[in-house]
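Excluded from the complex is one protein chain; the other protein chains are retained at their positions.
As written, the chains take the letters A, B and C, and residue 1 is the first residue of each chain.
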Amino acid sequence: MAVSIVIVSHSARLAEGVAELAGQMSMDEVTIAVAGGTDDGSIGTSIDKVTAALQKASNPEGTLVLLDLGSAVMVTEMALEMLDPDERQRILLSSAPLVEGAVLAAVEASAGSTLQEVAEAANNGHEMPKGRWS
Amino acid sequence: MAVSIVIVSHSARLAEGVAELAGQMSMDEVTIAVAGGTDDGSIGTSIDKVTAALQKASNPEGTLVLLDLGSAVMVTEMALEMLDPDERQRILLSSAPLVEGAVLAAVEASAGSTLQEVAEAANNGHEMPKGRWS
Amino acid sequence: MPVTNKDILHWLQRSTQVLHENNAFLTQLDSAIGDADHGSNMDRGFSAVITKISGMQEADIGTLLKTVGTTLVSTVGGASGPLYGTAFLRAGMATAGKQHLEGAEIVAMFEAAVEGIKARGKAQAGEKTMLDAFIPALEAGKQAQLEQVPVTELLQRMAGSAESGMKATIDLLATKGRASYLGERSIGHQDPGATSSWLILQALADTVAS
Partner (left out) sequence: MPVTNKDILHWLQRSTQVLHENNAFLTQLDSAIGDADHGSNMDRGFSAVITKISGMQEADIGTLLKTVGTTLVSTVGGASGPLYGTAFLRAGMATAGKQHLEGAEIVAMFEAAVEGIKARGKAQAGEKTMLDAFIPALEAGKQAQLEQVPVTELLQRMAGSAESGMKATIDLLATKGRASYLGERSIGHQDPGATSSWLILQALADTVAS
């Protein structure tokens, strides 16, 4: 089983787009769950959506959570506090750039790497080449 | 008039989501044009969509282009080569992280900053706080 | 005269109304240094609160406030959701089982709320956030309590200090939340969260005074 990924975004479309882009690189091997937008579909975050995504992603290998903006961290932390400690310690919040980190995390997770390795791969999103040498 | 922003992504939903998130921070002051997905709606890039987005964004102050992955650079460069040189020199490709860079670029552009300043703001997306100190 | 659970209910109703009336104003403040949603966030959150507590006339203050907290967390949709949510949850914990609050209990309740906001937002005074309304209010409450002033007076002083604190956010540089993305350009604008905090504290003072 592979490490799962959760995408928390203020925009539902953004979250789904990141999941489809990253999912292309990991095929069906990695669960990528999304929590995008508020419950009524406007721009913002939803603790219920975050909780549901964490549940969907839950697995023995762990889950990496990527977020769009800092203000998504608070709602995610509240969702984590509601989990039981066993579950919570299998979850890491990443500060990696959302899109780039999610793609690299999906690649790494699909190779069967550990949560720590997947988190490090996501952080390489900062150096993802996008220019003179793509 | 403000610097414009173009979002090039392999996913239409991703591009639109980034535009809606960044647009929230810049209100109606900044044109944010998107080029997401292929012409037939699958995941990939479209030179026609990129060209159309660049046209829509075109303005005297300049345009910053943000992209999701390195492979979007090539199609963007081909679209740029088709423009006339005057237009082309008002456009910068950013290597900033897509979501974080777009939000910061939108904030900067809405303040009436120059293209160079908007590009630098986008690069601060790498340091966007998303963690212990959001 | 202590604050009763009826007063708390009325406070929440008044807050809902005041936040609804100030929806456009708060959103306008947020449009200058944020994403133009603080008014609708708060309005949506408190509308949900009012529905949630409508049948809770007999509930103790702690239960009421905890319900407010969980409802705000679930419905606000912005950074202010977890922040006010945590504030009300902690306030509810500090007042668990109580049917009325004396001055000291009111101050302890706000102390718990402020600690909750600080912990949730990893922020402190002077960062141009709601804390810049709440912290001066708490200080004023503590001082008033030392002076043993009546509860109505204590709450008036808290609201007054929240208002001054709110106004002082205009000159502050934002270093937390979305407004921090503006850097130096955040200076010169009043913080929306500090403004809603003042409105809520003023609503409490007005409720108890009347």
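Here, contacts are C-beta pairs under 8 Å (C-beta built on N, C-alpha and C of every residue); 3 or more make two chains touch, one makes a residue touch a chain.
Everything numeric here is computed off the predicted structure, so don't read it as measured data.
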Relative to the complete complex, which of the depicted chains are touched by the chain excluded from display? A, B
Among B:A15, B:V75 or B:A121, choose the residue that contacts the chain missing from this document, as touch is defined above. B:V75
From B:I47, B:L92 or B:L115, residue that would touch the chain that is not displayed: B:I47
In the complete complex, which positions of subunit B touch the hidden chain? 38-40, 42-48, 69-71, 74-75, 77-78
List the residues of subunit A that touch the chain left out of this view. 24-25, 27, 103-104, 107, 111, 129, 132-134
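Here is the rule we go by: only the chains that are shown with their structure count from here on.
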Could you quickly compare B-C and A-C and let me know which has more C-beta contacts? A-C
From the mean C-alpha coordinate of subunit A to that of subunit B, what's the distance rounded to whole Å? 23
Averaged over CA atoms, how far is the centre of subunit A from the centre of subunit C? Could you give it in whole Å? 32
Multi-chain contacts in subunit C: which residues touch at least two other chains? 35, 37, 121, 177-178
Overlap residues in subunit B, where contacts from two or more other chains coincide: 24, 103, 129, 134
